[in-house]
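The other protein chains are all here in position, but one chain of the complex has been omitted.
Going by the order they are written in, the chains are A, B and C; count residues from 1 in each one.
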Amino acid sequence: MIIQLENDLKEQDRQSLINKVKTEGFTITEVNTQVGAYLVCISKNSSDIRKIGSLPGVVDVHIVSDSYKLVSAKWKLTPSSILLDDIQIGGSDFTVMAGPCAIENEAQVDSIAQHLVANGVRIMRGGVFKPRSSPYSFKGLGKEGLVMFYNICKQYDLKIISEVMEADQIEQMYNFVDIFQVGARNSQNFNLLHALGKTDKPVLIKRGTSGTIDELLQSAEYIFSSGNEKLILCERGIRTFENASRNTFDINAIPILKKKSHLPVIADPSHGIGIREHVPAIALAALAAGADGLMYEVHEKPEEALSDGQQTLNFIESTDLLKRIKQLYDLL
Amino acid sequence: MIIQLENDLKEQDRQSLINKVKTEGFTITEVNTQVGAYLVCISKNSSDIRKIGSLPGVVDVHIVSDSYKLVSAKWKLTPSSILLDDIQIGGSDFTVMAGPCAIENEAQVDSIAQHLVANGVRIMRGGVFKPRSSPYSFKGLGKEGLVMFYNICKQYDLKIISEVMEADQIEQMYNFVDIFQVGARNSQNFNLLHALGKTDKPVLIKRGTSGTIDELLQSAEYIFSSGNEKLILCERGIRTFENASRNTFDINAIPILKKKSHLPVIADPSHGIGIREHVPAIALAALAAGADGLMYEVHEKPEEALSDGQQTLNFIESTDLLKRIKQLYDLL
Amino acid sequence: MIIQLENDLKEQDRQSLINKVKTEGFTITEVNTQVGAYLVCISKNSSDIRKIGSLPGVVDVHIVSDSYKLVSAKWKLTPSSILLDDIQIGGSDFTVMAGPCAIENEAQVDSIAQHLVANGVRIMRGGVFKPRSSPYSFKGLGKEGLVMFYNICKQYDLKIISEVMEADQIEQMYNFVDIFQVGARNSQNFNLLHALGKTDKPVLIKRGTSGTIDELLQSAEYIFSSGNEKLILCERGIRTFENASRNTFDINAIPILKKKSHLPVIADPSHGIGIREHVPAIALAALAAGADGLMYEVHEKPEEALSDGQQTLNFIESTDLLKRIKQLYDLL
Partner (left out) sequence: MIIQLENDLKEQDRQSLINKVKTEGFTITEVNTQVGAYLVCISKNSSDIRKIGSLPGVVDVHIVSDSYKLVSAKWKLTPSSILLDDIQIGGSDFTVMAGPCAIENEAQVDSIAQHLVANGVRIMRGGVFKPRSSPYSFKGLGKEGLVMFYNICKQYDLKIISEVMEADQIEQMYNFVDIFQVGARNSQNFNLLHALGKTDKPVLIKRGTSGTIDELLQSAEYIFSSGNEKLILCERGIRTFENASRNTFDINAIPILKKKSHLPVIADPSHGIGIREHVPAIALAALAAGADGLMYEVHEKPEEALSDGQQTLNFIESTDLLKRIKQLYDLL
């Protein structure tokens, strides 16, 4: 059960309300986000929500039977959206984020930033902390690389999304990113998710390679219930028996997530198929299936990229994709 | 190695050619289809294809390193298409096949046939031999049902696609279907595939629930190499750990199959996601990803359908989907 | 609901009983096997089984809520076993079947037969109809090879298990095999399963590469409900994301199948792991987990085998495995 509270509720009235609900046998999690205040109430018993709804300080009460609560579309029927200045993510807009897998050097960032600006993309992606299966692989330029990335993006008025790998990095990165990205391998790193609930910046959460749709929503619930409701879900392919592609992009997840949750859903076709020439097909498919946006990898010379070159578009391919995306978006 | 032969090659010259190639160490499969004559030559050694290319009776020679040969796009660079009177499957057209999961009775067939005709669909699907996990489930109306189905479709000038479950049924069904369908569970029923190579009617082959893309192409190769090259591939979802949908529709398979093979690729969004309200999203995604057509389930009253009701569109949903498909196809 | 009938029930009493049950709203499948007579009664309503139990001709009545009925352990609490002369499969015995993947020639069969006899193995496996992903691979010696195989085995008093790929082959093979094997790819070839229900010889059914435990039991139900209850289940590995082994041997399936069904459960470690040196580890694990027997591949010279050489034991490895199996069986 979710109880939406009046935002200006006095502490005394709040405690009195909480006490009343507790006597009904509920365990209560108090949630205060950028936007609202909620009580998430868990109990094995059912309760008369009308009685609770009429208590002072209560805006509304909702029964949510899902394992996730605050991110469920069962209580919040209209889609959520996030504003980065005048850029809207979710709602009726379609948002593109693009950039290299990893930030490599100034020249690389600058050329890609120019490409994005020239094509109307407003958010640039780029990793400086790279999770790599092998300890001997390139692990990114770290904080220093992020500052460089930030400085260039500022010149071009580009917003930044970049991956955070552990709670300690949040503070380091805070002034230099606009969206924190949680990678697939950290999709159930609950300590990291909890810590991200304490920031006020948006968080994009990638689905784990073997994470179910419900688990992704529960991971989002971790962040929301810790205080941050600026959330974006990202489908990026799951691990299956099929080896013809790097991952199996779960196109089904797009309409299912949109139905189950009010959060915006972004597609990552680069990881989703992992084959450069087929990335545009998956990007268009995701848009047709109802995604709220796209995050893909682009590089001036993909064949020279330090990582993920085989799934990274060059500028010509990227420009062409953006044109087709625009046409399709206008139609839909 | 594939050797394309002149169609009017005399038997004597053919044998002489075969003997020459055999002396190079190849094992030869002779293939004669509705369209052409080929020798598929397998060997662990490489050979000088120029030498073979200049032999009398040889149109062209191609090295194909894939495990499948005749269905590969490595030798046949232009997409194949199939003609059913004036209906083209593959090539630049987008073909819709729709109808109930199972043929139930005349009234059902008649109402769906009218719906299809009214919306410009030219091919009706409907099963009379139904593979069911449980021996106690409804298994279809059989031959008798097929004849009824055929008689109604003839009135409406609709073509028929229907599933064949074993070699013995081919002859029974031959006069009453326009396309044989091989179901997911029979995707590697090699005796059935071989037998279908002996007919001259088109065959649509569904991917197995755990079949790889390569295995689907090898199954198609079975039919082609037995003499029938009127083939259609069908992606219908694979089995993964995700249970939020009945299957995981492998959208990646669409561009990958189109790249690897010259055969047309059809999407089955009904089985692909298994949730009625989300079927249109997957249908549109498949088109955007490059599919050559669509096969979906439709019924006047899905909730009363004898099987698959939960993934079957009603007439309003179907009409709406077809309108959106047309718009999207016109754009692309 | 399963109604066990008296074996010598008169046709008239049988019909009278059936009619009574039908009036309760049940759909009835009449099953007559080598051993018993049953009515499988399906209905959405529940019924008072005491009332039915007291009807003349009824031995016992059981409610079975599983999707499979006759193969369920819910009605037949003691394990089933099969007798091939004095060889028992299931019950308290542990049965080994071994032999080559494919029957190749007389010398091969003879050497392996000698090896088996010398080590106390009584049942020899060997394929003459080989399902192969590619149409260009070796597909077995066919009927002729089977007769040769049979003649040699007769000399050594070995029983034969061999794979049947389609209904038409049952009659061809009938006089030359002791156990029909259904391969993984045909695990849901329902026409074949139904036809095997009409024979009186035992059938070993392999689990499909993506078949669930419940689907395997339903496949067995197909055969049983068609009249043949001499059934053996076989776990042989499933398809997962892991590529370090050919398949993932599902050791969990052993105790789960033994709990859910009364049928004997055999393990195939050769396909289960697909790596020769590790086959014995999986064989021993299967025995420790409660399997009723083992089927593995052995060849005098695995490196020269026409198929599956990489997972086939040589005679020294096979002898050693059998010794360890015996020790472990004696302990358990």
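Here is the rule we go by: contacts are C-beta pairs under 8 Å (C-beta built on N, C-alpha and C of every residue); 3 or more make two chains touch, one makes a residue touch a chain.
Fair warning: this is a prediction, and the values are worked out from it, not measured in the lab.
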Chain not shown: contacting residue from A:32, A:67 or A:310: A:67
Of B:243, B:310 or B:327, the one touching the omitted chain in the full complex: B:243
Residue, one of A:60, A:166 or A:320, that touches the chain absent here: A:166
Chain A residues touching the omitted chain (full complex): 27, 29, 40, 42, 67-69, 131-136, 165-168, 185-186, 188-192, 194, 208-210, 215, 218, 221-222, 225-226, 239
Touching residues (missing chain, whole complex) on chain B: 210, 239-241, 243
Chain C residues that touch the omitted chain in the full complex: 210, 212-214, 238, 240-245, 248-256, 259, 272-273, 275, 277-278, 281-282, 284-290, 327-328, 331
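Keep in mind that, in the parts below, only the chains that are shown with their structure count from here on.
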Inter-chain centre distance, chain A versus chain B - centres from mean C-alpha coordinates, in Å: 39
Distance from the mean Cα position of chain C to that of chain A, given in whole angstrom: 49
Interface hub residues of chain A, defined as touching at least two other chains: 210, 240-241, 243
